[in-house]
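Have a look at this one before I ask anything.
Only a single protein chain was left out; the remaining protein chains are all shown in position.
And now, subunit A:
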């Protein structure tokens, strides 16, 4: 996996079995960073590590890092992109990047929360902030 926003398997992980079958990516459903995945901030974005399949991947945009981290705070991936201020022209690339991350099991489907029970925490993507973090 190699793209504008993500670079995966650039460095051999000690054991990286092939990702299993996973659901196709629908940006209108709720998603979250997989529970067995850690994001480590780096100057260019983040290193993504999956403790289960031991795959390593790299997010090459800080905005994408914010998107992945705040997926869980929004009702859908599309809503997350809007909240994070991803420019309209780049949304397609971001949707593709998220689909790649689903394929490599870095993000996973989330059961929708009842709309009244939620309060969005103040975070990088909570306001209308358009600045790239």
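Here are some notes:
Operating definition for what follows: a contact is a pair of C-beta atoms (placed from the backbone, for glycine too) under 8 Å apart; a residue touches a chain by one contact, two chains touch by 3 or more; residues count from 1.
Please note the rule applied: contacts and distances are computed from a predicted model.
Matching "Fe-S metabolism protein SufE", "Oligopeptide transport system permease", "Mycofactocin maturase MftC" or "Peptide ABC transporter substrate-binding protein" against the UniProt entry of the left-out chain gives the name "Mycofactocin maturase MftC".
When the full complex is taken into account, the listed residue touching the unshown chain is A:47, out of A:29, A:47, A:72 or A:95. Taking the complete complex into account, residues 7, 10-15, 38, 40-44, 47, 49, 51, 54, 56, 58, 60-61 of subunit A touch the chain not shown.
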